[in-house]
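Got a structure for you, written out below as structure tokens; questions coming shortly.
Just one protein chain is left out here, and the rest sit where they should.
Chain lettering (A and B) follows the sequence in which the chains are written, and residue indices restart at 1 in each chain.
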Amino acid sequence: MPGPRTYLSPVLGACALTLACLGGSFSPAAAETRSYVVSWFSMATNSNDTDCGPGGPNPGVQIQYRKNLADLGYTPAQIEELVKKSQTGEGGEMFDILRNRGRMNGKPVSPYIYPATAIDSKWKAIVGKEAYGFNLDGKGEATKNGFVDPETHEKGVNNELYRAFGCYISMRGSLEGRPTYWAWAWGQLKDSQPAWLITIDGADLTKDGPVTVTFDRALEHLKSNVDGSPRADATYRYDSDPRSHNSFKGEFKGGVLTISEHGDFHMLQNPLVVPEFKLAKTHLRMKFKPDGSLTAFIGGYQPWADLYFSFGSGGIGIEQCITGDVPGLYWLMRKHADADPDPKTGQNASISATYYIEAVPAFAAQPPTPKVAGDAGER
Amino acid sequence: MRSFLSRTAAMALVFAAAGGLLACSADTSKQTASAPAAKTTAVAKDAVYAPRQLTMRRLSGEQYQNVIHDVFGPTIELGGRFEPDLRVNGLLAVGSGDVSITAAGIEQYDLMARRIASQIVDEKRRDMMLRCKPANVAAADDACAAQVMARVGRILYRRPLTQTELQAYVTAANVGAVKTKSFYSGLSLSLAAMLSSPKFLFRTETAEPDPDHAGGWRLDAYSKAQQLSFFLWNSGPDQLLLDAAESGKLNTKKGVAEQVERMIASPRLEEGVRAFFIDDFGFDQFETLTKDTTLFPKFSAQAAADAQEQTLRTVVDLLIKNKGDYRDIFTTKKTFITQELGAIYKIPVVDTLPNGAPDTWQAYQFPADDPRGGILTQVAFTALHSPPGRGSPTLRGKALREVLLCQKVPAPPANVKFDIVQDTNNPLYKTARDRLNAHATNPVCAGCHKIIDPIGLALENFDGAGAYRTTEQGARIDTSGSLDGVNFTTAAELGKAVHDNPNTPSCLVSRLSAYALGRPVQEAAWLEDLNKRFAAYGYQVPALMREIAESDNFFAVKPVETKAADAAAVPAKEAR
Partner (left out) sequence: MYDLVTKKLASRRNILRGTAYGAAFSVGVPFLDCFLDGHGTALAATGAALPVCFGTWYQGLGFNPGRWIPSTVGAGFKNNVELKVFDPFRDKMNVISGTKYFLDGRPLETHTTGWQIASMGAIPVGVNTGPSLDSQIADVIGTRTRFRSIEVSIGGGRQSFSKRAGSATNPSEPSPASLYTRIFGPEFKDPNAAAFTPDAMTVARDSVLSAVKDERRELMKAVGAADKARLEEYFSSVRQLENQLSLEMQKPDPLPACTVPGTVEATKDGPDVPDAEKNAKIFGRLMAHALACGQTRVVNVMLGSNGLHSVGSQQTWHSLTHEEPVDDKLGYQPEVTWFINWANARFVEFLKELDSVKEGQGTVLDRMAILWQTDHSYARTHTMDALPIMTAGKAGGRLKTGMHISLPGDPATRLGLTMQQMMGVPLKTWGALSNETSKTVTELLA
């Protein structure tokens, strides 16, 4: 099989010749530059049969609804009547009740917008020992309840988001066996959400050495092949919005690329996942595959309220279709959040998380600099 | 009477004239390498005289559409489908003189005709389209119907209607109006009847004695106009050309030259040049082209469409816009691309339109040292002449020989096994060259493969979907070979060899003249004359088109040769 492809020569060659007509320019020439477009993005999951403890994962939403109704004081007979009506399309009464099952000053409110007003359903979190991720807090083995990364076997891995979400049935799966929620979200977004671009600069990317990795948003969405697989060698333009630009110094060593700068990561994203995707103390581990594509884990501390409200804004629709109990996510993340304590309450505002990325080779181009009114000749 | 048999024989002659029928004996390298064009020494002017039989060619789908849009505007929707065309002697244009209209076809023509006619008389359009109004919309109106049918008829029939014809259509409009109690419905049905008349759907021709060739015949002025416009514009004659026919100007050399100059200077020439190359390159075969998407996931329906358009744009830009040398289409580094093609060529193509907008075309120039350049290295050629799961030096070599050099390659003998050639995972024979060598141990096969493969193997750097590669199964691809005694090592050098091959321009002359006349040109002397003129004009295609269009032979015909026509070898002209 061919090794990872180098885009240097086509990029430079094309650039020299077609700059004028293309109206764009390509990444500044390092000795070697490779660009990729992200072709899969999800929480890094590795579910197994025992990781939710006895009784297995959390129940489906239809069962949860009965519990919610019971918690609100409905009798079993009333509950059956409500459920039955909801299923024959004769009445949406059950949904109205559930949609307003929060209680604020005794009055019904939306449990999605005001999750703290909903009864904590005390859903399960992961009790297993393994999770992909990074030693974010630097404590290593000293971390209480730290995970072991199944790939690197590093101990003291912080990935409390996985702990919080991992027993929701739609969030369960492995890297290849895509969790249903993330498969759904990706299927929903890939053909319309602006793609993410990864650009790697280094002296010679076939050898160990220092590198720079940048993450940007593209102006185009991911392009697909005839069979729906991500298309290699397509061209994308960088979105010049600085809110989606990230650059990290790092190194390529022994076939693995990691970063040595652990600053913030930020990316505008489709609200379905989160309006602005943010990580603090970013960690990255990336590998090139023989077919020219790459896989990566990216981790850090993520503000969990942002994440919650992305689910919460989907309301009962998201709850029904995707996740199960939506306010339950709030309670779980609040409980397992492990960074950025509030100075007064001590409640952590961020939660450790790790995401899994796949990407295929692409061309990435700078868009032409916008002309500003007042520029010479532009009136 | 023509038959397929005689056509084949005729084509053999053409091949002989242009490039030669390849013989596949076990040792043919010398013969084929030098197979000379049949040379004729300088001919007297009379020897070039080459009258043809009158033809009756069915309008192609594009021609039908062009005529409708020329007459009634581009917003008219056709709907419907056209009958499949027939390729005879390598050209659909020649096959158009052999096809008829089946029952399924007439049903489509009838549906289309009624749909088009109803749009013409539609309340939104009728005032603009029709220059008269009936006295009573619920009744027949002779005067208005006659006015409309005469005007439309002149364009659809490419000549004025006879009194009998006009009367038939007025009667048709009237009976239609009576039965439907609507003038416009009646008119619409009469228009529809004209649109599915054989006089519209077939390009019939009329002959008259040729004063310049004693005892000879030529097309009459309207038939000349029709032949000129379909050749140069791929559509029916416009008003100016019909006027030139009516005034008799087309019966003078000067009058013809004036019209030809006008038509060649028109932007519509591009439509004519495109139509020829679509036919010449066999792009209709893209309709049935399939690729194994596991192996070639980028080869989408859009990519296939863009690939054809890329080659056409390359050719039109070079030949018309830049008035270039035809032979340069095999070497030019200039082309046009879209994002869809960019992914296959692995070159960046920045588009500035929103997501989901159709791809835009951008000019692109391959670097001087890039292995790609010329139409042989474009996706349209390499992918079209490849089976679904691999590239094929044999198919590509054969296409190059037959389509671009006019050399007939015999079909493989029956009962030949192709297992080795098709096994692209064969660990012993990793590259196509290895496999073909193994296959060609049979001397019967070896003869032909020697002619075809060396040129096809030069394109092995392009996989079955046209993407560039340097290895196959890890083994380096060797692209060296030779064409008619000229050695090369790369696809670019193959392009140069084709560029320099004397058969390249003479093949175009042969095919373009066959396209123009709807029959293979058998007169070596005339071809020779055209070849000389083509060379003298620096191999400019519009100049060659002008030479063909202004030639006496373009209009010279033999009288109809049937019993039925004995009484009137040439149809008696009715009063027009």
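Operating definition for what follows: contacts are C-beta pairs under 8 Å (C-beta built on N, C-alpha and C of every residue); 3 or more make two chains touch, one makes a residue touch a chain.
As the structure is a computational prediction, the values presented were derived from the model and not from experiment.
Touch with the chain omitted from the figure is made, among B:100, B:322, B:352 or B:442, by B:100. The missing chain, though absent from the display, is touched by one residue of B:197, B:461 or B:501; that residue is B:197. Listed residues B:110, B:328 or B:434: the one in touch with the omitted chain is B:110. Within the entire complex, the positions of chain B that touch the omitted partner chain are 1-2, 53-56, 78-81, 83-84, 86, 98-108, 110-112, 115, 164-165, 168-169, 171-172, 175-176, 179-181, 185-186, 189-190, 192-194, 197-199, 201-202, 204, 206, 287-288, 293, 297, 299-302, 354-358, 560-565, 568, 571. Those residues of chain A that touch the chain absent from the view are 57, 60-63, 66, 83, 87-89, 169-170, 172-173, 177-178, 180-181, 183-184, 186-189, 191-192, 221, 224-228, 320-322, 324.
To be clear about the criterion, only the chains that are shown with their structure count from here on.
We define each chain's centre as the mean of its Cα atoms; on that basis chain A and chain B are separated by 54 Å. Put simply, chain A touches chain B in their complex at residues 2, 10-11, 13-18, 21-24, 26, 192, 220-221, 223, 225-227, 229, 231-235, 237, 363, 365, 367-368. Against chain A, the residues of chain B that register as touching in their complex are 293-294, 297-301, 339, 342-344, 346-352, 355, 362-365, 367, 370, 471.
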